[in-house]
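Omission of a single protein chain aside, the complex is shown with its protein chains in their original locations.
Take a look at subunit A:
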Amino acid sequence: MSSNDVRDMLDLPDSGSTRPAKKQKLTAPRPVLKGLAREIQNLSGDNPIAIVPEVSAFKKKRYGSRKPVAKWEQKPFKNSARDGDPLVLRHWRRKEEKPPAPPVGEDGNVEMEEAVAPIAEEMVEDSTFAKYNVRVNVPEYTEEEYNAKLQNQDWTKLETDHLVGLAYEYDLRWPVIWDRYEPPLPAPDSADSLLGLVLPPKIRTVEDLKARYYSVAATMMAERKPPIKMNSAEFNLHEVMSNFNPAIETARKKFAEAAFQRTKEEAREEESLLLELKRILARSDKLNEERRELYARLEAPPSTGNIGIYSSSQGLQQLLQQLMQASKKRKSLMGSEGISPAAGPSQQASFERRDSSVRESISGPSGSNNNKKGPPPGPSERRQLTEEEEKIYGVSHHERIGASGAAFRHEKISKPLISKSSVQQTKIANVLVELEIPNRLIMPTVEVGEAYESLLQSINTLLDARKLADKLDGEIKLARQQKEEREKAARLERGEAVEGDEVEGNNKTEKEKSVARSVRGGSVARSVRGGSQGHKRSASVLSATSEQNFQRSKEYRLRH
């Protein structure tokens, strides 16, 4: 499209130039303007587009908005990291009138120079680098804490103090600490000097120093804040410090040194040996695989099925086909999973053909030698797990499980409690609260469940004992009353005859009976105690008879 076409479209008068002439012009080399689409360039036709790149504008502007030269001055400063050193140095800073200087200035222009003129104290500012003077946090401990937690046969408190001091002074730079470590001599009144012996200072390696320092630091850290409450960064630090092992560290250094010292030839030899090892391992892996397969084949139980059908040539043909199928299957099985293919393929192949009655006869024996517990597991082979695997996968065997299906451990653990009467429940709950055992177990695992159960049992025993004690108290009270009455009666009898004697006698016998009964009831309760926990609380001795009946019926139920 050319300008002519545009003119045409807009009904503008022709500019006069003819098409062929323009064609010629188009072919002529044109100044190529970069950064413009071809179509737009073409639109302009013969006259080039007037786009003048403004090159000089930037420079001019810069000259135009020139500011007066920034003023700099030498300013004094001090460094608070110098531990109270009154030294004052000066550096070049921008003058204050202007808005704050760019930070580049202070970095690039710091010039340490002796202060010459005395400067007013309030003028002196602190160095911006003072904040980088960070001291390490070394563990702090008091005398009691040291005696309680940090005692160590190998280290005296003096030595530990010295070590911690050095660690602080040299910012945990261990080689330096090791170099400067000079254990202070024990005080003259200490036990060692009393013996007249001056022990030579122990020679300690960097690892010894580190081990001591880390153990102290970790102990104090745990002391200040229990590990369970630390955030993860603190916890990781604590873990690292408490797991420091000087022996491993020494071995590592030795190894590194040896690796550093070895010659070129040794390095090359090692490399080739490693390659060799890799090859050997690969080969042994392959060998193991083959051996496993072989064993799997050998382990296949001998078929107890009828071989009569294979006696004919037709039967043999069938067998061959089965075997082919079986070997195909075996391959796919071996590839995917580590399931032992013992008896799997060959039997499966035969299952496809045989009727169900034959299947039963075969799965019987194979089930019994693969399965210790429970009935034989049907045609698909159950994977036999090792003890370790059972632990990993949380598999356990039980004589009988109440209900099959999904359940939750905590419910199961708390079931014996829930199945009791509400009176009993509240009693047990009260005891548990007294013992500060929370309502919900924190970790309802198997072991915790067992512990909980045995605790509940002993609580039950205690509650039963208490109940029995209450009952006995009642009986004792009653017996005392009776005794008093008897004595009174006896005294009366001896003194003068009372008309109501006969009535009282009747009373007595009745009471005696009830006492005897309740005693029997008590002994029954004692004998049944532990096994049964459901007896109702008897409020008084007088209800003993009903309780006795209850016990009897219970006994009866137990017996039958």
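The criterion applied here is as follows: a contact is a pair of C-beta atoms (placed from the backbone, for glycine too) under 8 Å apart; a residue touches a chain by one contact, two chains touch by 3 or more; residues count from 1.
As a working rule, contacts and distances are computed from a predicted model.
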item: Options "Proteasome subunit beta", "Trimeric intracellular cation channel type B", "Protein AF-9 homolog" or "tRNA (guanine(10)-N(2))-methyltransferase": UniProt name of the undisplayed chain; value: "Protein AF-9 homolog"
item: Hidden partner chain, touching residue among A:70, A:136, A:240 or A:407; value: A:407
item: Residue of A:70, A:130 or A:465 in touch with the missing chain, whole complex considered; value: A:465
item: Touch list for subunit A against the chain that is not drawn; value: 227-232, 235, 337, 339, 373-375, 377-378, 380, 382-383, 385, 389, 391-412, 431, 433, 435-438, 440-448, 451-452, 454-455, 458-459, 461-462, 465-466, 468-469, 472-473, 475-476, 479-480, 482-483, 486-487, 490, 508, 512, 515, 519
